[in-house]
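For reference, the structure I am asking about is given below.
Only one protein chain is missing; all other protein chains are in place.
Entry: subunit A
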Amino acid sequence: MRSLAPGPASLVKSQEGIVFLLALLAFLAFALFLPAFFSAGNLLTLVRSVSILGILALGMALVVVGRGIDVSMVATMVVSVSWAFALSRSGYPLEVALLIGAGFALLTGIIIGFAVAVGEVPPIFATLAAGSIIYGLGRTFFFTLEMQNVPPGEDWFALIGQGRILGIPVTVVAFAMLCFVAHILLSRTRFGWQLYAMGNNPEAAKITGVPFRPMVVAQYAISAFVAFGAGLILASSASAINARLYNSTFIYDILLVVVLGGIGLNGGHGKIRNVILGTMFVGILLNGMTIMNIPFTVQNLVKGVVLLFAIIIDSLVNPRDEQTSQQGDL
């Protein structure tokens, strides 16, 4: 097992170490050369926007550890929250509308889970199709405007994204708490242990008696629910939610966080600290590029290149075929 506090030598060798150093380097460089970067206002924006990304990445990480992937998260997020707002405008109390939205998110997660677990559809295709279906359903039947404002007269709702606890934005507190919960879930509960088992060797997990299909359904249900929660925070801090987010590269930012942080796409690897690390790095990178006024398309280019390299490094560090484990073989 790797020790919790890697020394300087292993810091450079492990992927986590490299990402950590890169994040630090980027932070220092931006702080030195971009006067606007190292200001209280910007750092606050950074931390806040990064928290939403981080929360979504937590949900994604859970699925990825179990050797799945959920690219429908953004669709679930925008549609469930937008629908809740639309319902609220049409007369439902906001609380009830939000419950319906949460229920919708959970339902989509469960249906995706069944498609993957029982229908044995590869996760990437199941969630790709599901994302498209969810967005289509939403725009066709649930709401028509792509921009849904927070219904008026509900002041408490703004607190989620804009309030503070002891001076710390609620968003950040929520991210920290979710990190803690996810950490406990992964490292200390039966669910977490079995999740790693499934991700590492699905066949062995089945034979050992892991409740395979319920576990798969649970993963996608959790990630969908997390997406709904992230949507609430996003809508609250911006006072609106824009369904067009589905058509943006947001989902790739989430994947970038997960892969860059060091959670292997082939499952069974990675801890919550990898998500935090990835969030930090991607957050600093995106914020810095925005301040430098780098055009959006160039930003995407940079993100794309970084993601590609992260995946290449990932497949080198965590080879999918267990060529490394040939010892004792006949």
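The definition used in the following text is that contacts are C-beta pairs under 8 Å (C-beta built on N, C-alpha and C of every residue); 3 or more make two chains touch, one makes a residue touch a chain; residues count from 1.
Everything below uses one rule, namely that contacts and distances are computed from a predicted model.
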{"item": "Listed names \"Sugar ABC transporter ATP-binding protein\", \"NADPH--hemoprotein reductase\", \"Na(+)/H(+) antiporter subunit B\" or \"LVIVD repeat-containing protein\", matching UniProt entry of the absent chain", "value": "\"Sugar ABC transporter ATP-binding protein\""}
{"item": "Contacting the left-out chain in the complete assembly, out of A:Ser72, A:Gln148 or A:Gln194", "value": "A:Gln194"}
{"item": "Candidates A:Gly17, A:Pro123, A:Pro151 or A:Gly268 - the one touching the absent chain", "value": "A:Gly268"}
{"item": "Listed residues A:Ser39, A:Thr144, A:Thr208 or A:Ser239, member touching the removed chain", "value": "A:Thr208"}
{"item": "Subunit A, residues in touch with the chain not shown (by the definition above)", "value": "1, 185, 188-194, 196-197, 200-201, 203-213, 215, 218, 268-269, 322, 324-325, 327-330"}
